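Beneath this line is the structure, given in structure tokens, with notes to follow.
Other chains of the complex are left out, but the ones given are in their true place.
As written, the chain order gives the labels A and B, with residue 1 at the start of each chain.
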Amino acid sequence: MTQATDSFEEIESAVVRFAGDSGDGMQTIGERFTDSSAFAGNDIATLPDFPAEIRAPAGTIAGVSGYQLQFGSHSILTPGDEPDALVAMNPAALKSNISDLPEGGMLVVNVDSFKKMNLKKAGYESNPLEDEEFRKKYQLIELDLTTLTKEALSESPLKPSDKARCKNFFALGFMCYVYGRPLDPTLKFFDQKWGKRLPEVADANSTALKAGHNLGDTMETARNRYQLAKAVVNPGVYRKISGNEALVYGLVAGAQSANRELLYSGYPITPASPVLEGLSALKKFGIKTVQAEDEIAAMGVAIGASFAGDLSVVATSGPGMCLKSEFIGLASITELPVIICNVQRGGPSTGLPTKTEQSDLLQSLFSRHGDCPLPVIAAHSPSDCFECSIEACRIALTYCTPVIYLSDLYVANGAEPWLVPNAADLPAIEAKFADPDEEYISYKRNPDTLARTQAIPGQPGLEHRIGGLEKSEDGGVNYDPENHEQMTHLRAEKVERIADTIPPTQLHGEAEGDLLVIGWGGTYGAITSAAQAMQAEGFSISSLHLRHLNPLPKDLGEIIKRFKKVIVPELNLGQLSLVLRAKYLVDAIPLTKVQGKPFKVSELRDSFHKELS
Amino acid sequence: MSTTNTEEGSLTKKDFVTENDVRWCPGCGDYAILNAVQRTLPELGVPKEKFVVVSGIGCSSRFPYYMNTYGFHTIHGRAPTVATGVKSANPDLSVWMVTGDGDGLSIGGNHLMHLLRRNLDINVLLFNNRIYGLTKGQYSPTSEVGKKTKSTPVGSLDYPINPLLFALGSEATFIARTSDTDQKHMVETFKAAQAHKGTSFIEIFQNCVIFNNNAFDTVTGRAVRSEQALMLEEGKPLRFGENKGIRLNGFDPEIVELKDGDDESDLLVHHSKTNNPAYASILAQMAYPAFPTPFGILRQIEGRETYEDALHSQIKASQSKGEGNLQELLTGKNSWVVE
């Protein structure tokens, strides 16, 4: 953490958190600050944190909305363990966030809102800002944001209450000053958003933003100001991307690469709804989206569309995955390509619907009755969602199989800069339908992949029937003992063969050593940061992150053998570790956290230290 | 393998028969329905490869295996969803959905309702035998109260669903009833269903010889049929038996006996194309013994756009302003360049 000193200190990275009432526009200024940082050439990672309620009563703890980001001149893999600076727009925001701010951290508060009523709503007996001990603990910056904003907008034609609503941009302006962020991207944003329709609003917000910036400049108590070098990254065109956006784009790209029409069917559920919403806005790409009556129906629609020849996709979260399991079994036995996305959230049951967790891995592997193994992959960061969804398309179409794609609320809602790929360079996915000029045998398999070939309705001469009863190679219903055994093995073997096409596992660190950290999914940033830091300290530690959870990469067993200890950090009670233990008979140590929150780098470092001592 | 049969009249019943042994119980009403469907399809002017038969699970749902078309035997109760997927993906296909009273109205009632309201151009054949056949004889949601079955040794408790009222409650645009005992009527009804643009819902009285034999004899039995069944004919008064008809008393239907020379002007006249659900609801709830049981098309409403048409028009409308460009999408509006 950066220590407070005099102005323009060179720092490598910083973590800022904005917190306020849901109505205060915290997500908006968080995103603006992020964009500014990206434009400034820094690497970034973000973590929005919404309340569970749509609009909890203003001023209450339940209504607090937060947005944290880390930005830096080196590669930034997580939104940061704890903020260097916290902006608290009201007492509730202070109350629910202050415990994360380390001593000496910068604390910006909107004193205007520290009135009796608000303090009470937040559950404060007395005003913490009047507590001397509290004041000494942090670099406290008290701003009467509401008043200042209104003053700055004295010329504006807006209503007073609308003026007051600009205070978030005032705060943003101030923080931009502190961290030397450019204002231009935000001004451009105002222009795009309101410039034409509501120029007064654009003006007022610009004025507030600049006023906040100026305040930083002119404040009597000369506060420290930070400066960051640009991150050293590959040249190219960059954009900021969230995990769910990247998933949407990956699906569009995957369908184009495979030359298939895309049909998405979904039922709204947090945090997967943005996939439905994102794809619904892409009609000009010819994408069909169906909002089904429930998750069972969504899966049925996808299966029907797949049978008819579309590349079909569903996305949901845990409760929806439960509902889909019977249909997933049907997709498995009929060997139809369907991409099933699970954006995980806290469980079990309705659980913690707005918090992150990685606790659906075993469900992905085993939720169906019968022996029904399926490919499972997981994205490890917002931009990785793009690559993973293309990989899901490749697997589904190449192996004619349903495939489960996992991400989680943290990855889906988080954002990071992304080197925009060249669409023309995306590799083609080969997936042919049966040729009407050849005899069609519905379960005849490609000798390499063991995939069957689809024949789609509308093709003369390829008429055939599929269904959930066990079939023989020719597609007839068949209950023969040997046939069932063979088909069961073939289906399993087909999934296993996917491992032939998984690239060698990338190891971060030495090829052998004392401790191997194995992770999957959204913990990538935290694990990699922690391991890197410890490598720098000279520890014999390496890490690897699995994209493919089933089948596992072929080289994994060998890699594991080269380490004395294996530890598996997961946001669940130890699900991947169970799989690794069963498969490799390695005493993989589960490192679990089930709090609806991502790992902190420091937590992981502590645990790794412990294992190495 | 690549023979197309697009010419009208070039297909025959045989083209739709598969090699598979049909495995319903001897005497099962399903055979007659299969026969009627296989007789109807060649006459629709649709090439064989465009037919897709989708079913759930149940005796009736074995149907696709016996139809030499594209077919999908899915899972219990969920056929409407798969059929929706097929039709949404490719509106050019002629999709026929087969379901049972358990499959369609017990586990699958919700999907069926949503299919009906979305009005995809799919023909739904609901084989109503008022029993669970495949699981060997438990009562179904269309079984009469007090029915003694394996699972209700002292009689069932639940008030039955009336499939026609259910379809009406879902605002289905085509609602009809026919019977496995009447080949001609089945074929006519199936043709009308195919001609209707939108979801066509057809309840078929189907006899399960093993677990609910003769369930419909009181209305479809040869001897009683003319007295106890009411055959609906468009624009004609509601007449049955030698000389009986139906007229309205307030909202309640009542039976009138027409004496020699009486004219029919009192009688209700069958208009299936009224948007208002009141008339169809009167028909739907008429049943033997209080009334003759109606057969035919109760309701057919034109003009509501099908879901798949709306879906594809939206896409076309949007593409007419230019198709999507992947690179533009990926780059977005707020990119920056690192050199």
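For this structure, a couple of remarks:
Heads up, the rule we're going with is that a residue touches a chain if its C-beta (ideal position, glycine included) is under 8 Å from a C-beta of that chain, and two chains touch if they have at least 3 such contacts.
For clarity, every value in this text was computed on a predicted model and none was experimentally measured.
Here the complex as a whole is made of A x2, B x2, with one representative copy of each chain displayed.
We adopt the following convention: only the chains that are shown with their structure count from here on.
In terms of their C-alpha centroids, the spacing between subunit A and subunit B amounts to 45 Å.
Of all the residues in subunit A, the ones that touch subunit B in their complex are 35, 38-39, 41, 185, 192, 233-241, 249, 252-253, 256, 261, 263, 265, 282-288, 290, 292-294, 296-310, 312, 326-327, 330, 334, 420-424, 436-440, 457-469, 476-477.
Residue ranges of subunit B in contact with subunit A, taken from their complex: 1-5, 18, 20, 47-52, 54, 57, 64-65, 67-75, 78, 80-90, 92-93, 110-111, 114, 311-312, 314-315, 317-319, 321-324, 326-327, 329-339.
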